[in-house]
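Note that this complex is displayed minus one protein chain, with the remaining chains in position.
What follows is chain A.
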Amino acid sequence: MENLLLEMRQIDKVFPGVKALSSVDFTLRAGEIHSIMGENGAGKSTLIKVLTGVYPRDGGSIYMEGKAIAPRTPKEAQEVGISTVYQEVNLCANLTVTENIFIGRQPTKHGFIDWKQMNTRAQELLQKLNVDIDVTKTLDHYSVAIQQMIAIARSVDVSAKILILDEPTSSLDEQETQKLFTVIRRLKKQGMGIIFISHFLEQIYDLCEKITILRNGELVGAYDVAKLPRVELIAKMIGKDLSALKDFDKSEEKSVPSAGVFLDAKNISCIGKLNHMDVQIHQGEVMGFAGLLGSGRTETAELLFGINKITAGEILIHGTQMRLDEPMKAMQQKIAFCPEDRKQQGVVGDLSVRENIILALQAKDGIFHHIPLNEQIVIVDDYIKLLNIKVSDREQLIKNLSGGNQQKVIIARWLATNPELLILDEPTRGIDVGTKNEIQKMAVTLAKQKGMAVIFISSELDEMIRTCSKLIVLRDRNKVAEIEGDAISSENVMRAIAGGDA
């Protein structure tokens, strides 16, 4: 148990109404690359923020090389040797590379900054990381990959003992990632402790030695990567034991796809978001996109709805090729999209339930087309009844509704546009179990009765398995499997997500 670098013991963190971390332990050794994994809301980023002093902790203790520490700001964390490189690089684009490395600690001569010395030292420092660039140019001349190297160079030079890399590879391509890994491995050899957070399973198995898994703010355990098969990792993250799963998810009735193909996406890609994916959606079918967070589920949905443009491939709707390069075009093709984050992207809190429901219809018709109030009331009341939305009256402000009811309003908004394809991205997150069931059933009913095609995206595997009649499994922004009918089971899906050596 020597060269312990960092020990976090029984860390608690409470946010109003939520216990974000309860009694979590974390141990990091010198010369170790350690990953923290968990699905959304598991507490990964909270743990990191407690460590780096962004959030104060509510309980527990942190020891650095045996000494108790209590950083209150990122600056104090830096002073004890904990540096973080964030996904969105926190440097100043208007300053030169040199300055970004040295600002705040510039070498001086006679009280004035010694630019010459500073430039030479920056050059040397970056050469050690195998980066050979003109350090006197401003940062905005360089790509994100290089900027990340510069951020690392800065951290290393502040003589960090612990380097935290938060999603460093999410905007890098394969080559850039490999370059970054070489640097990380070199730092590890120098005895640094590195915490590497990433959604990419492959990268974690490639780079890390240990994994600490969190689920719902609790510690699941810390494991050696070599002794942890991927399926087991996924099972631990999702919280299901493989053997206990077998007969768990025999479903009720499911939708039956009809022969008509509504949308056919062939070989679609979007650089940095999705690689070569084929999807075929039939009318009357509930299809699921399964995979871990960041695997490309939401990204695919966004491409189909025109939020991002495809950079390769084609999309056919009813057999004719369409360019869906903005949401309005997708809406005109009768595609509807309920986004993942309903607070930020869906709900307009200060409008009433009626106004929120009418919103998409109004947008589709154009803002100059008046929808008479009577007509609005008919539509709104229909959906309030259909979806069983609990409101005191239709003019109630939406922000006063519960999460589940807000979600239903958003779904109603899109149903009001009479879509042929309804995309539900995490429709059940953060709502109570009863409403969850209702929404799942609703998806199936819409497909069965109206012949609507539904794409259902969720991190909760069992709900996908119960709801969908076809599952597309994604990993690291690639489609890895398509599972249909009776083959849909937790075990099969988890094996597909884990891939490789499963």
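Everything that follows uses one rule, which is that contacts are C-beta pairs under 8 Å (C-beta built on N, C-alpha and C of every residue); 3 or more make two chains touch, one makes a residue touch a chain; residues count from 1.
As a convention for this text, contacts and distances are computed from a predicted model.
*Asks:* With one chain of the assembly withheld, which option in "Protease HtpX homolog", "histidine kinase", "Simple sugar transport system permease protein" or "M1 family aminopeptidase" matches that chain's UniProt protein name?
*Replies:* "Simple sugar transport system permease protein"
*Asks:* Touching the left-out chain: which of A:G66, A:G104, A:G319 or A:G485?
*Replies:* That would be A:G104, which touches the missing chain.
*Asks:* Which residue among A:L4, A:A30, A:V80 or A:I113 touches the omitted chain?
*Replies:* Touches the omitted chain: A:I113.
*Asks:* Can you work out which residue in A:Y142, A:F200, A:F289 or A:F305 touches the chain that's missing from view?
*Replies:* Once the missing chain is taken into account, the touching residue is A:Y142.
*Asks:* Using the touch definition up top, pick the residue from A:N94, A:N388 or A:S402 that touches the left-out chain.
*Replies:* A:N94
*Asks:* Given the full complex, what residues of chain A touch the hidden partner chain?
*Replies:* 74-75, 78, 90-95, 99, 103-104, 106, 108, 111-113, 115, 133, 137-138, 140-146, 154, 173, 175-176
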